[in-house]
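See structure below.
Every protein chain but one is kept in place in this view of the complex.
Order of writing sets the labels: A, B, C, D and E. Residues in every chain begin at 1.
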Amino acid sequence: MKMIIAYINPFRLNEIRDALREAGVTGLSAGNIQGFGRQAGHTETYRGAEYEVEFLPKVRIEVLVDDSLAPTVISTIEETARTGSIGDGKIAVLPLEDVVRIRTGERGVDAL
Amino acid sequence: MKMIIAYINPFRLNEIRDALREAGVTGLSAGNIQGFGRQAGHTETYRGAEYEVEFLPKVRIEVLVDDSLAPTVISTIEETARTGSIGDGKIAVLPLEDVVRIRTGERGVDAL
Amino acid sequence: MKMIIAYINPFRLNEIRDALREAGVTGLSAGNIQGFGRQAGHTETYRGAEYEVEFLPKVRIEVLVDDSLAPTVISTIEETARTGSIGDGKIAVLPLEDVVRIRTGERGVDAL
Amino acid sequence: MDTGHTAWLLTCSALVLFMTPGLALFYGGMVRGRNVLAMLMKNYVAMGVVTVTWIVIGYSLAFSGDAGGLGLIGDLEFFALGELGFGTEIGLDDGEGYPDSVFLVFQLMFAIITPALISGAIAERMKFTSWVVFIAIWSIVVYAPMAHWVWGGGFIGSTDGTEIPGVGAIDFAGGLVVHINAGAAALALVLVLGPRLGWRSEIIRPHSLPLTVLGAGILWFGWFGFNAGSALAADGAAANAFLTTQIAAGVAALAWVLSEQVMHGRPTTLGFASGIVAGLVAITPAAGFVSPLWAGVIGLAAGVICFAALQLKFRFNFDDSLDVVAVHMVGGIVGALLLGLFAEAAIGGVDGAFFGAAEQFLRQVISIVIAVVFSFVATYVIAIIIDRTMGLRVSEDEERRGLDITLHEEQGYVLTE
Amino acid sequence: MDTGHTAWLLTCSALVLFMTPGLALFYGGMVRGRNVLAMLMKNYVAMGVVTVTWIVIGYSLAFSGDAGGLGLIGDLEFFALGELGFGTEIGLDDGEGYPDSVFLVFQLMFAIITPALISGAIAERMKFTSWVVFIAIWSIVVYAPMAHWVWGGGFIGSTDGTEIPGVGAIDFAGGLVVHINAGAAALALVLVLGPRLGWRSEIIRPHSLPLTVLGAGILWFGWFGFNAGSALAADGAAANAFLTTQIAAGVAALAWVLSEQVMHGRPTTLGFASGIVAGLVAITPAAGFVSPLWAGVIGLAAGVICFAALQLKFRFNFDDSLDVVAVHMVGGIVGALLLGLFAEAAIGGVDGAFFGAAEQFLRQVISIVIAVVFSFVATYVIAIIIDRTMGLRVSEDEERRGLDITLHEEQGYVLTE
Partner (left out) sequence: MDTGHTAWLLTCSALVLFMTPGLALFYGGMVRGRNVLAMLMKNYVAMGVVTVTWIVIGYSLAFSGDAGGLGLIGDLEFFALGELGFGTEIGLDDGEGYPDSVFLVFQLMFAIITPALISGAIAERMKFTSWVVFIAIWSIVVYAPMAHWVWGGGFIGSTDGTEIPGVGAIDFAGGLVVHINAGAAALALVLVLGPRLGWRSEIIRPHSLPLTVLGAGILWFGWFGFNAGSALAADGAAANAFLTTQIAAGVAALAWVLSEQVMHGRPTTLGFASGIVAGLVAITPAAGFVSPLWAGVIGLAAGVICFAALQLKFRFNFDDSLDVVAVHMVGGIVGALLLGLFAEAAIGGVDGAFFGAAEQFLRQVISIVIAVVFSFVATYVIAIIIDRTMGLRVSEDEERRGLDITLHEEQGYVLTE
């Protein structure tokens, strides 16, 4: 099993969720993060003092999947999140040893 | 060592923390996420426009533990987080290669 | 490749980002979390009712790096985040199987 | 007609209306984020519901001539404003220096905020529809009679002229009618409703104290209309009421945070805001009857005693969520009692015990007992009836998910989109 | 000079000024968090821009003597306040019971809030500089003439005395001049501007309803100045306008949430706040002309009809983001029409159709048509010109990143530092 993490632009979240659902994913978790990368930040000005704010608002999504579904999930995110401009974000794939569904106690692939 | 991640209902957080402490866990980190899963979202209505909001507020906790403690942590979370209704959440177990305590520079199990 | 996660004090974030950039890291993601650990929380009092709030505001940063850069990243975070007092936080190192840059579709080390 | 009086009372009416949004914020900031809109809504809706009940019947029950001279209730001469409703201008009668409709609307604002005050006690768990029904009934069955008794020629405010022996209590701007009334009703309602899930076991914290603090500021501002407007003139009595209001609020807020410092080692912002309200409540019945420094004493007493009264709910185990009993019932009692001591004929025409008229203190005591008992019992009965019929409380699941989503299908804040 | 009238009108002027911050919050809470400051700013800037345009020329176009007796526009006697500008006190002429400068400043506050009302329609996508230019022009070219026609001796308000045949419509506090005017302008501007990215496809939610609810509370409070101040005296007419305002607002809010309950199964906080505003809008033209219970009927109609009018933008596919058309244009029309039925000479000197003067209804209809057509066409032309020259709209990238950062280099909230 894999844990797939993606850092994406916030305004793509709902579409990615819909695409993943169509691809057979039954759940995901999303959180707000501040992203730093190649994409330039912005200037903020308060009473004449200018600040370079290098962090940009991004969303981090986390999907637990069976190995067999992992490639589909990755390509689905890739396609749906891509706008072609810098800052589209990254996908990371981590090994996942086990999953438990709390409600039922199911384990492993059954818990997904 | 393992990194144990759990997506739980927000109102269980304090009890889980207490239970984990009792089980010997010395630290954990918790963040707010939006969860999407089998549990149904809700409708929001603003000036006559209805929206299906599919994300639900959940809490994501992350615990770094020694292998030996991992099973206890998992079962403790399972028991404390369970309400029996859909949306109780999931636990994921990831391999953890190393841990460092910043203050002291300790590594591995000692850093926990 | 590794995913390096660090739980740090919020007021160290900007310095750590600058230090990591200097060390050759091209990106990172940061999120707000509530940390529980050895560091004591605080009391809050509302209309005479006192509450022990055991969670402290921390920042969680996540850096995807090539194996070769990992030790530098760890030691850079260690040095920049350390104040010497309890609550400086922890660094966790996880194995990372793959990375994709969404914009270009690059994979692995090239995607970093 | 006196344009100065009219200008002042119109201004005061607007100020008192503005108190209800202020109160909504004061309360809204203190609940958890998932219940903020439901809290605001329970206050705002009073501005709709009570406007209707007051115009239709409340004003008539409270302020048209006493029915049968019993001193118990108004007659129905002004039912639906009587001849003043459709088709005759209500504004031109100037018997008392200002148009009748000014008095009507000024009193309406009081009738609105009183049930809104109760909403703090039932925060985070009461059904919205039941709340609407509750305040509609309560404003007619509890508020209007009490207003009649005290201000409308009824037996509490009078010493004679009513069939029932007059109590002769005084209440400048609503210690009995507004605060003790709301506080006792809050207690009754809470006993029927029961505590919130997690009360005393979970951490239940205010979600936005800046809202609460702003609300307290608006309340202070609006309260000048409430108290100084109750002089029903732009004159020295209004000025005295204005000054005593300011002093009591300031002193009570200081007294409250000082008590906190002594008991918990820290003064809090919520404490200061609460002290403001406690002082304003306590001076309400007294504002036009006492001199400035005595107002300070009343403020001092209110700050300390209301702070101490916060413990009542823990001692007797009732979840008066935002402390309506401790602040309004207890604060109102403090003011109504001390008024019996400090009132002075040179100020407002009535002497208290300190100025030789010990019986005034007794009158105040009796009036308080009547107000507490009547309001508590009547409210309890209304609450039981609503509970048995529509149900007062949301389901456990709704309570846990929050009332904003479940009752109103809205979220208070969506800050990250 | 009458000090009571003066006191009241100064107070009302302050109240009406306060409505613009209230409106800013009302709107600001409804946009997404990344556009909150841009929304606030588009309202606040009207307090700067229109102050200047009004003092320099707007007041003169609206309220100095009619140029040529045509009933079309004021002469330029008070250009830059005329002799009153530099060096002569403007405040001492007391022809009408209060200083001239009070009337000037009271009217200025109306001139400010009217273009601010429009800003709700163009939320989240209009350039700031273009907005500034737009309201500067609009306040001179659209607002000032309309104010002249209705209130300044022009052909809509008059029945005779102008070269153009007078319409003889009545408008107590700005149904035509303020609300229909702003609403029709909003429609025109939105048609040129186009919808927001993601309109009808994405979830676009209010980011902070507590702000909106507070804004509605401030509006209600300030509206007493708007309507009761429009009596231009502290008298029975003001009192009647005050009372009708209160009743219409309360009833409309209830009617709106009841409609929601029926149509969607849930009353919402945003609905209650919207209903308040709808009621206030609808009673605005009528406040001084109808009796209290008829005001309730107007409120009822406004609540139900404005709620239904929310669907217009979906039916006809224009992104009137915060429903300026449904609330202000439709609400203003409801009030201006019903006034033609319910007005009564005993109250405000004019009878409507129900009281025997059927022609008044016709006059109201004609005035509404003129106001809608003029405002729509003139605004459309202004919008097209600005669009072709400076551009009305931000870039797609700016819209996506949010106007706060891109137009103002600021963030609304930084809650976690």
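Observations on the model:
Here is the rule we go by: a contact is a pair of C-beta atoms (placed from the backbone, for glycine too) under 8 Å apart; a residue touches a chain by one contact, two chains touch by 3 or more.
Treat the numbers as computed from the prediction; the structure is a model and nothing was measured.
The chain not displayed here makes contact, within the full complex, with A, B, C, D, E. Checked against the full complex, the candidates D:A7, D:A302, D:V350 or D:A383 give a single residue touching the omitted chain, namely D:A7.
When the full complex is taken into account, the listed residue touching the unshown chain is D:R32, out of D:R32, D:H148 or D:H328. Check E:A67, E:L84, E:I164 or E:I384 against the missing chain and you find that the one touching it is E:L84. The omitted chain makes contact with just one of the residues B:P57, B:G87 or B:G108: B:P57. Here the missing chain is touched by one residue of E:M30, E:I73, E:V102 or E:A248, and it is E:V102.
For chain B, the residues touching the absent chain in the complete assembly are 10, 32, 57.
Even with one chain removed from view, chain C keeps its contact list with that chain: residues 11, 14, 42-46, 50. The chain not displayed touches chain A at residues 44-51, 53.
In this section, only the chains that are shown with their structure count from here on.
Note on B-E: its contact pairs, compared by residue number with those of C-D, C-E or A-E, agree for more than half at C-D.
Taking C-E and C-D together, the chain pair joined by more C-beta contacts is C-D. Of all residue numbers that take part in the contact between chain A and chain B, under half occur on both sides, making this a different-residue interface. Rounded to whole angstrom units, the spacing between the C-alpha centres of chain B and chain D is 45.
Note on chain placement: the centre of chain B and the centre of chain C lie 17 Å apart, centres being C-alpha means.
Within chain B, contacts with two or more other chains are made by residues 31, 44-46, 50, 94-95. Multi-chain contact residues of chain E (touching two or more other chains): 203, 205-206, 264, 266, 268, 270. Arrangement of the chains shown, judged by which pairs touch: all-to-all, with no pair of chains left without contact.
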